[in-house]
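All protein chains but one are shown in place.
All chains are identified by letter, namely A and B, in their written order; residue positions are counted from 1 within each chain.
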Amino acid sequence: MSKSISYLIRRLGFYLVAAFAALTLNFIIPRMMPGDPASIIFARFRGKLKPEAIEAMRQSFGLTNDPLLVQYWSYLKGILGGNLGTSIAYFPEPVSNIISSGLFWTIFLAGFSLIVAFSIGTLLGIFIAWNRTGKLDTLLPPTLAFLGAFPYFWLAMLSLYIFGFSLNWFPLSHAYGNQVSPGLNLSFILSVIYHAILPAFTMIFVSLGGWMLSMRNTMISTLGADYITFANAKGISSRHIMLRYAARNAILPNLTGFGMALGFILSGALLTEIIFSYPGQGYLLLQAVKSQDFPLMQGIFMTITFAVLAANWLVDIAILIFDPRTRK
Amino acid sequence: MKNKIQHSSIVTRWFSGVISNKKALAGSCIILFFVFIAIIGPFLIQSPTEFLGTPLSPPSNKYLFGTNGQGQDVFSQTISGARQTLFVGFSAGILVVLIGALIGGIAGYYGGRTDDLLSLIINIFLVMPGLPLMVILASWLPPGPGTLLGVLVLTGWAWNARVIRSQMMTFRNRDFVSAAIVSGEKNIRIIIIEIMPRMLSLLASMFIGSSIYAIGAQVGLEFLGLGDISRVTWGTNLYWASNDLALLTESWWTFVPTGLSIAVVSFSLTLINFGIDEVTNPRLVSERLWREKIPKKNISNGITPVLKSHE
Partner (left out) sequence: MTRKNLYQTLIFGLFIFCSCEEKTTRDREGLIIYQEQFLSWVRNFEPLNPASVPRWPTRGGIYEPLYIYNPIKAEWLPWLATKYEWRENNKKLLFTIREGVQWSDGKPFDAHDVAYTFNLTKKFPALDTRNSWEYLKSVVAVSNTILEVTFNRVYVPGFDAVAGTYIVPKHIWESLKDPLKFSNPNPVGTGPYTEVLRFDSQIWELGKNNNYWQPEKPYVDKLIFPAFSSNEQVTLALLSGELDWSGAFIPAIDRIFVAKDPKHHRYWFPNTGYSTFLHTNTKDPVLSDVRVRKAISYAIDRSQVVKVGMYNYTKPAHVTSLSGPMAKWHSPDITSKEDWTSYNLQKASKLLDDAGYILNNKGQRLKKDGSLLELDIIVVSGWSDWIRSAQVVSQNLNKAGIKAKVRTYDFGAWIGRMQRGDFEMSIGWAEKGATPYNFFKGMMFSEYVKPIGEVADVNWHRFGSEKADLLIKTLEKTSDKKIIKNIINDLQHLFIEHAPGIPLFAEPAWGECNTKYFKNFPSKENPYGPLSNNEQPSFIFTLLNVQKR
């Protein structure tokens, strides 16, 4: 058992190193970008602002000319203290406030879509791996693969137009209706669900094929194992073999994939949020990038990276628990 | 001498195996068709950037796919767009496989400290969130195909490296490698001449998978406006279509041809991958051989028989 613990600790050590590397990268990139935020904001006024006010603005943003190392040190100190700085595009709102507003919605939408896509995809994968000669196996993978081949935003825009605008079945934007107020009341929850159906549906639809195919592949490999043949010879029912014997083992590599995908939730919904005007992290990032809001960009990139690392570590732990082979 | 005959026959046998597979064949034909269009097409059509006709007019005899929001010929735009999109997509595919093979291969083969260091680098790149990083980099660097290529490769090589590394580690312990080492072959030779040909299907399917990813990601970035929108590519065509409110003006012809082209290209690449998989996955191969020998066998319980196929 202690070997597993030392393994986990080694993994943790690696994640800490990766986090540090990410932090440093995060610090360097915005500073290499051309143009400074003050000039950009000034130009935002498109000629209506007096030119000389730029210096005054730079003061407001606390943009210093300190040597890079000094800036780096105060940056690290700030991050560790939970202070992610003040946003430039949404001045003077602190970055942590802005991020937390978007965090919930991204996790909700992307998390829900991921879980549903994974579950349905995996079940389908198990089923068609078992019935490989059936009609389903010849039709489903190519069809889903074809649908998954379309650029995601293309399908999303089309569905928004057809189901939202033309047919009027679903709302066109936002996470909840304008008439309900956020809170733990029924009408709000229903509104949230109603608004999430179309964006979630497009995300699930496009990723379904991937999960199904990988499950099918691992199932096929697993089904060749000796113990499966033995179980069949013993006379255990097909269904039992399919689910209890084969699927349980085949799902393990896919769990790793699921874990990694979990970490990438925060970044994956970017296009969805833009097309459906869903108020999440992804859109915030694009906004931050376009307005060269360094602190906000750094903050979002940071939360995503930490989420990925944390998810990976949790998956490491989960696999250790569920797969006895790794405990050897 | 014997080695040379052995591995060249591996390669040729692999190729003939793949080509004979129906799915791979179909996929390859479609891709070749698009590549042909990408190369030759722009010379045969009228200018895609000239502002010729009435904006947003539906397909007609004069303009096969109609005109877009600026009165440009959508047919010409679809054909011209293929070039950069496919070029960047396939280049990115090749580059990530090469870089991945280089780094992953060295890490897996040499092991020890080298492996520790390279694995660390690979893992760090793996956990970097790809899309946000791409968005940030693409908006910083000057817009254009060079930037797109760089960004795609930077965020995509790590995954391939990891897979090749584990595969390399498996091969490393096989007999033929030990034999080659004992007989005094240099390491580099072993890697390139002995091991790589056996990884051919893996490398090929990685190249295809990476290309699919590269095409999709590239189009996505350009759609967001992060590419060079004064160029004609499939991604920028969709950007302009969206900008000109294609859906609201019900001008389906401005985005359907490009979208379909992208889907068909990605799908045919997937077909090729299916084909390679069927030819090389030992489980599927043996099952196919089994089924060929016993046509109407009821394999309804789904268990994969394991037959020893030829090496």
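By our rule, contacts are C-beta pairs under 8 Å (C-beta built on N, C-alpha and C of every residue); 3 or more make two chains touch, one makes a residue touch a chain.
For clarity, every value in this text was computed on a predicted model and none was experimentally measured.
Colleague: Check each of B:W140, B:W234 or B:F267 against the chain that is not shown and name the one that touches it.
Modeller: B:W140
Colleague: Which residue numbers on subunit B touch the omitted chain?
Modeller: Touch set of subunit B with respect to the missing chain: 49-51, 55-56, 69-71, 139-140, 142-143, 225-226, 228-230, 240, 242-245, 247-249.
Colleague: Contacts of subunit A with the missing chain: which residues?
Modeller: That gives, for subunit A, the contact residues 33-36, 38-43, 45-54, 56-57, 59-61, 88-93, 98, 101-102, 165, 169-179, 181-182, 187, 190-191, 193-194, 273-274, 277, 279, 283-284, 287, 290, 292.
Note that only the chains that are shown with their structure count from here on.
Colleague: Report, in whole Å, the distance between the mean C-alpha point of subunit A and the mean C-alpha point of subunit B.
Modeller: About 23 Å, centre to centre.
Colleague: Quick check: in the complex, which residue numbers of subunit A touch subunit B?
Modeller: So the residues of subunit A in touch with subunit B come to 14-15, 17-18, 21-22, 25, 29, 32-34, 129-133, 141-142, 145-146, 149-154, 157-158, 160-161, 165, 217, 220-221, 223-224, 228-229, 232, 238, 241-242, 263-264, 266-268, 270-271, 274, 285-286, 289-290, 297, 300-301, 304-305, 308-309, 312.
Colleague: In the complex of these two chains, what residues of subunit B are touching subunit A?
Modeller: 120, 123-124, 127-133, 135-137, 139-140, 212, 216, 219-220, 223-224, 238, 242, 247-248, 255, 259, 262-267, 270-271, 274, 277, 281, 283-284, 287, 299-306
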